[in-house]
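As you look at this complex, bear in mind that one protein chain is not there, while each of the others sits in place.
Up next, chain A:
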Amino acid sequence: MFKRSYFKLCIPAVMAVMMTACASSPSTTSTSSTAPQDKSVTLLFNVQSPSIDPHTDINYTAVRAGVNETLIKVNKDLKLEAWLAEKWDSKDGRHWTFSIRPGVKFHSGKAVDAAAVKASLERALKLNPSVKNALHIRDIHAEGKTLSITTDKPFPEFVSELVHPNTAIMDTTATGDFPSGTGPFQVASFRAGSELNLERNEHYWNGEVKLKHAKFMFNEDANARQLAFQAKTADIVYRPPIESLELLKADSTVKIDSLPSLRTHQLIYNMNNHDLKKTAVRKAFDHLINRDEIASGIMSGQGTPAQGPFLPDFPFSPEYITKKFDLNAAREGFKEAGYTVQNGKITNPDGSPLHFTLLTYQSRAELPLISQLIQANAKELGITIDIRQVDNIDEYLAAHQDWDLATYSNITAPRGDASYFLNAAYMPEGALNYGRVHIPELERMITQLNTTVNEEQRNKLALKAVTLIDQENLQSFLVHPNNVVAYRNYVHNWVTSQSEYYLLTQDLDVN
């Protein structure tokens, strides 16, 4: 009797739990179109965005979601293309003139003229030190549709820097809660770190926008993204987990786009190391790298072996002799560099074994595995490699010199120009020159590139520099990881942008 009464007390509570768990949700409807005039699409992206401000958002969501546009864009052939600026010109690489495209209006209804662009650029310079550093603007002058900009030094790559999404143009006088841009979509609502709801810009300057609504969602967990895609919460999913690709391929309603990104995984040599400062040693060491195994095995086919820092499509990428994994060639290379080969193992001339410390980090899961592969291959030649994992590779490399080799990864030509990587990675003052590379001839080339305006000449100079980097084997470039996107077959005109700057476009459609 006593116990039965307690038992009865608990029944409603248990029922309540079950009812809560089984409650139906009104918000899990498929996002594919229901009527032609009301087409919508949902894209699930892999990085959270804390802000929608185009000038400060580190995730560039405003440009990716088609809300804001820049003066210049990089097209699918990785070439610069006019966007809000119709044309541009500079004779000396310091004084620039841009013609602002006529007939463009912000979402607020205000016309886009040079004064509006000036105000927007000035806001970006004020709020974002990164933009300020990137643009080197001394002053801006606006008159009608003509925008004149003077940089604080001859700066020929200025135009390509204007591709940076944080330079996107917005109406600085608009008073709404969301940025007023010029893109095919305008913001309906935004919840930081969760989702961005968009509506068609009915007055888009570049013609008809196919979708009425679009949703841009964020989830950093790859498995959760894939499940959301399977649950039809999203129509397009950015970077699903590689291990689920076979599962997705088996679904006839799913299309998968996979193409090399502008990112390059690389192996940095520390030039302060007695052995690695020798070109012959670096070249011999390069033969220990099995790029095909990295691309097909470690990266499950979602990577392309890299021969140099940039994708081969760029005009400043030379015709490389394909780099091969070859233990015998490595042995010969070390022998030619003055090392002793005994029983197939490499030793220093004094008979002591070769030993290196290799740094790697976890945030790109394939890099520790690549390190292990290199370690195993080096062991075949009697070379010992100690692998050390660090928390923040940038900070460690910048502050320490107790390493010989390091895996690293970055986007080498984010805006279609070679100068960013060349300056950052090979100039003595470059923030990415972790290996302490100091090749005066290369520095002269980069300095000359930095003052050359003509695009053809710039490409030639960059090509020469990249050829020298290859000859000297200053770094070993390992693989270009692929960008993988999965989408439903009713989604049309999806283009996987290699720059990753443009995701929702006016042409994107569903049937």
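Note that a contact is a pair of C-beta atoms (placed from the backbone, for glycine too) under 8 Å apart; a residue touches a chain by one contact, two chains touch by 3 or more; residues count from 1.
Just so we're on the same page, contacts and distances are computed from a predicted model.
Only one chain is not pictured, and the protein name UniProt records for it, out of "Proteasome subunit alpha", "Nickel import system permease protein NikB", "MBOAT family protein" or "4Fe-4S dicluster domain-containing protein", is "Nickel import system permease protein NikB". If you put the hidden chain back, the residue from A:96, A:178 or A:218 that touches it is A:218. Shown as candidates are A:257, A:332, A:394 or A:507; the residue that touches the absent chain is A:394.
Contact with the undisplayed chain is limited, among A:86, A:113, A:195 or A:472, to A:195. Contact between chain A and the unshown chain involves residues 1-3, 5-7, 9-10, 13-14, 16-17, 20-28, 48, 50-51, 53, 56-58, 127-130, 133-134, 161, 164, 191-195, 217-221, 223-224, 227-228, 230-233, 391-392, 394-396, 398-399, 410-411, 414, 419-421, 423-424, 427, 429-432.
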